[in-house]
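Okay, so here's the structure we're looking at.
Only one protein chain is missing from this complex, and each of the others stays in its spot.
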Amino acid sequence: MTETAMAADRDVAVEKGVSQTREAMGRLVRNPAAMFGIVVMVLLFLACFLGPIVFGLDPEASDFDAVSLPPTFANGHWFGTDDLGRDLLTRTLTGGRVSLLLGVTATLVALGIGVIYGAIAGYAGGRIDSLMMRFVDVFYAVPFIFFVILLTFLFGRSLLSLLIAIGAVYWLTIAVIVRGETLSLKRKEFIEAAKAGGMSAPAIIFRHIVPNTVAPVIVYASMTVSDVILGESLLSFLGLGVQEPNTSWGVLIEDGAATMESQWWPLIFPAAFLAATLFALNYIADGLRDAFDPKSR
Amino acid sequence: MLRYTIRRLVGAIPTMFALIAITFFIMRIAPGGPFDGNRKVTEVVKANLERAYHLDDPLWLQFLRYLWGVLHFDFGPSFKYRDYTVSELIWQGFPVSFEVGMWAIAIATVVGVTLGTVAALRQHSMIDYSVMAVGMTGVAVPTFVVGPLMQIVFGVSLLMLPVGGWDGSLERKIMPIIALALPNIAYIASLARGSMIESLRTNHVRTARAKGIGGWRTVTRHALIGGLVPVVAYLGPATAGIVTGSIVIEKVFSIPGIGRYFVDAALNRDYTLVLGVVIFYGFLIIIANLIVDLCYALLDPKVRYD
Partner (left out) sequence: MLSTPRAAEVRASGTAAPLLEVQGLTVRFRTERKSLQALTDIGFSMAPGEILGIVGESGSGKTQILLTMMGLLAENGRAFGSVKLHGEEVLNLPSDKLDRIRGSRMTMIFQDPMTSLNPYMRVGKQLTEVLVKHRGVGGSEAVRQAAAMLEHVRIPEAQRRMGMYPHEFSGGMRQRAMIAMALLCKPALLLADEPTTALDVTVQAQILMLMRDLARESGTSVVLVTHDLGVVADLCDRVIVLYGGRIMEDGPIDDVFYNPKHPYTKGLLRSMPRLDEKTHGDLPTIPGQPPVLSLLSGGCPFEARCELRQDHCKSVFPPLVRSGPRRLSCHEVSL
């Protein structure tokens, strides 16, 4: 392949990626609901990661003189305290760190595995593709949570283990999506041109296929983040997720549910934070979907 | 149609096999056998117990023994509930879980489709915006939040309903069923709304209007069927969601179903029970998907002759 042809080839792929993405970002910015979601997420991240540092609070500090207090402005316990005298505002924020961080990193892991798996399956086609998809099918036989639980038996329940267990399951949907995109991209002429020029399969996959799946991948990634956060919260609620001394919103909600007959605040605040996160993420996901494909409305 | 069903069932066999194999090997590789932990057993007793449970056999033999058992619906004894086999526990818990789950799906579908259809017919009205809002909320507020919230509101504050437990009475059934149904009501309503709006715009609905058969009949006989198709397609994945949701609901409302056993088993590393429940649920979901596909074929005549 000549220099100019290769350069032109690269330009096609890159130009498609940039202009399409830039256009989509423009549409996203003009979507009030999505922008609202982004603002909320930024605030949540700031609050959870910087809040406790800025205010110098310790989620484990038990004050046995201030046990089970309802939210009061005066004593600084704005969200009240739990039955060990720990400040719930701090606990909600530090719990948020775990929930949010796990959500984002597990999604990144899932993305990494899913995009590569899907692109290879789609590009290879034929029997390899069938085999790879059959493998995926097995995991669709039961809800994802079960597999995550099974994996925690293998890896334990440390934060890192949870990260691996969740990422090892949530890559599936992304793989299916990327495979679909790859199948339709495979037939396009610029891929044929690359093949004719002697480009190797891995090179084609990484330089041409993957960059052109950016749009649906971003949309599904945003949906995966909220799925992951929901999944981790569910596990933690059941006691099968985040363990002591760490805490997450799921754990806090479970603690709150246990005391709900007498105290509403340990349940409501973490639940509200979780709900706000999921709402915001949903608006963002919808916004991204509209941004990349405004006709789908 | 029969051939299609058989073909699907046969196609599910390798998937089930792989599922059983994967879960089995994960359980065996996982650290910590059922006899570690708080119980204090001497080495000799431990060795005897392990032999009794065939845990000293080579792995592949254990697997084959297990597989053979599964084919006879025998998942082995529970490691924790010594007096019961896993099958007995599943058998005990299943009717309860099934009842809650079926009612939840039925209510979710009927209410969801109704709300979605009304919203589609009255686009841009208050009802339409409410349905869209409910749709949003259902996705964002998970079952393990809705459940306790309902308990607080109806059980603790208003003292209208008992907070949990199960004795077959209606008042103990209402909250768990509705809590389980809610996220699906939300999603189905928004799905139905979207697909009804599309269906109302199709050419064949225009023809129906042109025939002067009246608004009600046009909607119910002509637009609704096409509009239901995506909802029916969703019911397959919805079953998986109901399974997950029921685990939470059974814990929150203290309902003696399979889900509760499962959570306990997972916490206690009662491997046979965990394994048995996962396989059982897998089987259930495959059957549910098959039923959904059959319903789909009932709705859409074009699919029937494949």
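In this document, chain identifiers A and B correspond to the written order of the chains, with residue numbering beginning at 1 in each.
Note that a contact is a pair of C-beta atoms (placed from the backbone, for glycine too) under 8 Å apart; a residue touches a chain by one contact, two chains touch by 3 or more.
Note that this is a predicted model, so its numbers are computed, not measured.
Within the full complex, the chain left out of the display contacts the shown chains B. Subunit B meets the missing chain through residues 202-204, 206-215, 217, 221-222, 225-226, 299-302.
Throughout what follows, only the chains that are shown with their structure count from here on.
Separation between the centroids of subunit A and subunit B, computed from CA atoms only, is 23 Å. Across the complex, subunit B meets subunit A through its residues 14-16, 18-19, 22-23, 26-27, 29-32, 136-137, 139-142, 144-145, 147-149, 151-152, 156, 163, 240-241, 243-244, 247-248, 251-252, 263, 266-267, 269, 274, 278, 281-282, 285-286.
Across the interface of their complex, subunit B is touched by residues 134-135, 137-138, 141-143, 145-146, 149-151, 153-154, 230, 233-234, 237-240, 250, 253-254, 256-257, 260-261, 264, 267, 271, 274-275, 278-279, 282 of subunit A.
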